[in-house]
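Yeah, one chain of the complex is gone here, protein chain that is, but the others are all in their spots.
After this line comes subunit A, so read on.
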């Protein structure tokens, strides 16, 4: 026997009442036990006393005792056996509610000891005349499989389930499908993997397909979700069958339950792949739009799930909601998480015709109270400018208006965004530079400062007092953040290369400070490189520092095409909501590096939209460019800078990989950051995010600072460099890049 409660206290009183001769008193005691259980008190000691009250005509009391059993069966396994008799008896009760309750509860007890006793009642229940019992029994098979799969197979429950797909009752069919799918999931992820002939593998045959398509129109909303999920797993034989499934599923778009709608969208997206008829596909896409828009009238949490999925759908089919941008306008009282998703979708839907309406909305949002939302709205203006060229000027005007408000965080964000616009449209909007510079003193965020400094450096020849402006940052150099230091350094060198006569002093000063008083190795390294470049060959320095940079653009997708297809097949699941493959968050929530590379996706999706955008774009467009500009310096530069083994744990790598601390834009705006970002992704096969770029810095460190172990002299130059340990002739860009040093 278990430990009995002491002869006093609450539990003792309960135990007395549970054994009372009066029925009401006993029932009341049970309620009090459950109440204690609910607030988290341990009442497991009362197990035997509660158990005595199990056999009763009072359904409510029975349910309470069952509930108690479910909670404490695990702690008192040896006593659960005492309940078996009542369970078996209840499973033969004339009232179907009691029969079902007994089956349902036994399945939840999860105690090894009583499982064997479950099989007979379950077998009976699966053939019960009452559909309520059968639908409960169907799910119980899945529970049993989870607990002890051999019992399910030995007792032939699986084949019984397969028979039940043809049940006359749609609810039974739906639960059967849910149970089979559940079992399939367990079996297909088992170790070692089961063969595809295993009975637990739920292969949907055309025969089953017909059965569940019929049930689809008749079962409850939740049954429909189960059936639709099963339909999404079906592999069609031919195009005609795909069309047939789509035709049968389309009416579900009219269902009031949002999860039915999304499940239907998923099935259509999957089976549309098998359809080649253009007009039919178009028709399906057209029918999909209105129900998706209607989901925006759901409660905010449902809206959010829908919006995340709409975002994915738009990446695949940008035409899906092409005329519906206005419905995504934010309501003043929308929760922030909804507003942010809406912003992203609005920018996706922007085109020449609606961009004016979008901009006036975004401007309105920029005057709202929530700082985070305001910043995101301003970012959205920048994204609009970059993706729609004809709107750029209007975007700049809106940004100037916003800068005019002189609200600190608005100005700072606008400056950051302006920098991106300068990147995209070089030498187009120089007229705004004075306005930006006028706000110099108000900037206190590193990103905003760095952006403005980059702009000053980039247009140094056109800004009369550039040396003066940069001078203020040089004065406070050691107090600034690394991000700002790096930008200041680069900007001053640019200034020097453009106006050598007037800025000799300042460049000397900044290089001196950066190499002597600065504790960031990245800043020091960069300063050494510049110094060496400038002192050996100013021509080479010009070619490197003032090299032409490719324009940026915003890619249409935020995930790789393969992952996008995978996620579209899982619409409405958590994976599609997170925009991450399932293996990244199930299990232990961690994922190996190889898996990340296989997916070819981002490491963290901290909404680093621009971050991803720039990386991908630079990767795609710059390969050629890098090759070009390498040429000159590579020939002239002596091999004084030696490459060393990379140290993957430098701060730059860390920040690059985590993608959170440093803003890649700032890296991008400087030539070296640009190279590191581009080489990270140049050629999908390279698979060494971040390391390549870093090796530059390290190499310099090895050669100039002499702090790392000296490398074998000859190996430091040319495409054969094995600093990466992966000499691969296929990936020209990075290696040439390395060859530079």
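As a working rule, a residue touches a chain if its C-beta (ideal position, glycine included) is under 8 Å from a C-beta of that chain, and two chains touch if they have at least 3 such contacts; residues count from 1.
Throughout what follows, contacts and distances are computed from a predicted model.
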For the chain that is missing from this picture, which UniProt protein name fits: "Ras-related protein Rab-22A", "Exosome complex exonuclease", "Dolichol phosphate-mannose biosynthesis regulatory protein" or "MHD domain-containing protein"?
"MHD domain-containing protein"
Decide which residue listed in A:276, A:326, A:462 or A:516 touches the omitted chain of the complex.
A:326
Taking the full complex into account, find the residue in A:254, A:283 or A:478 that is in contact with the omitted chain.
A:254
Which of A:123, A:188 or A:408 contacts the chain that the document leaves out
A:408
If the hidden chain were put back, which of A:69, A:102 or A:226 would touch it?
A:226
Considering the whole complex rather than only what is displayed, give the residues of subunit A touching the chain that is not shown.
31, 34-35, 38, 40, 57-60, 63-64, 67, 70, 95-98, 100, 104, 107-108, 110, 130-132, 135-136, 139, 142-143, 146, 169-172, 175, 178, 182, 185, 217-218, 220-222, 225-226, 229, 248, 250-252, 254-259, 262-263, 290-291, 293-294, 297, 299-302, 304-306, 309, 324, 326-327, 329, 331-333, 335-337, 340, 357, 360-361, 364, 367-369, 372, 405-408, 410, 442, 570, 572-578, 582, 585-589, 606
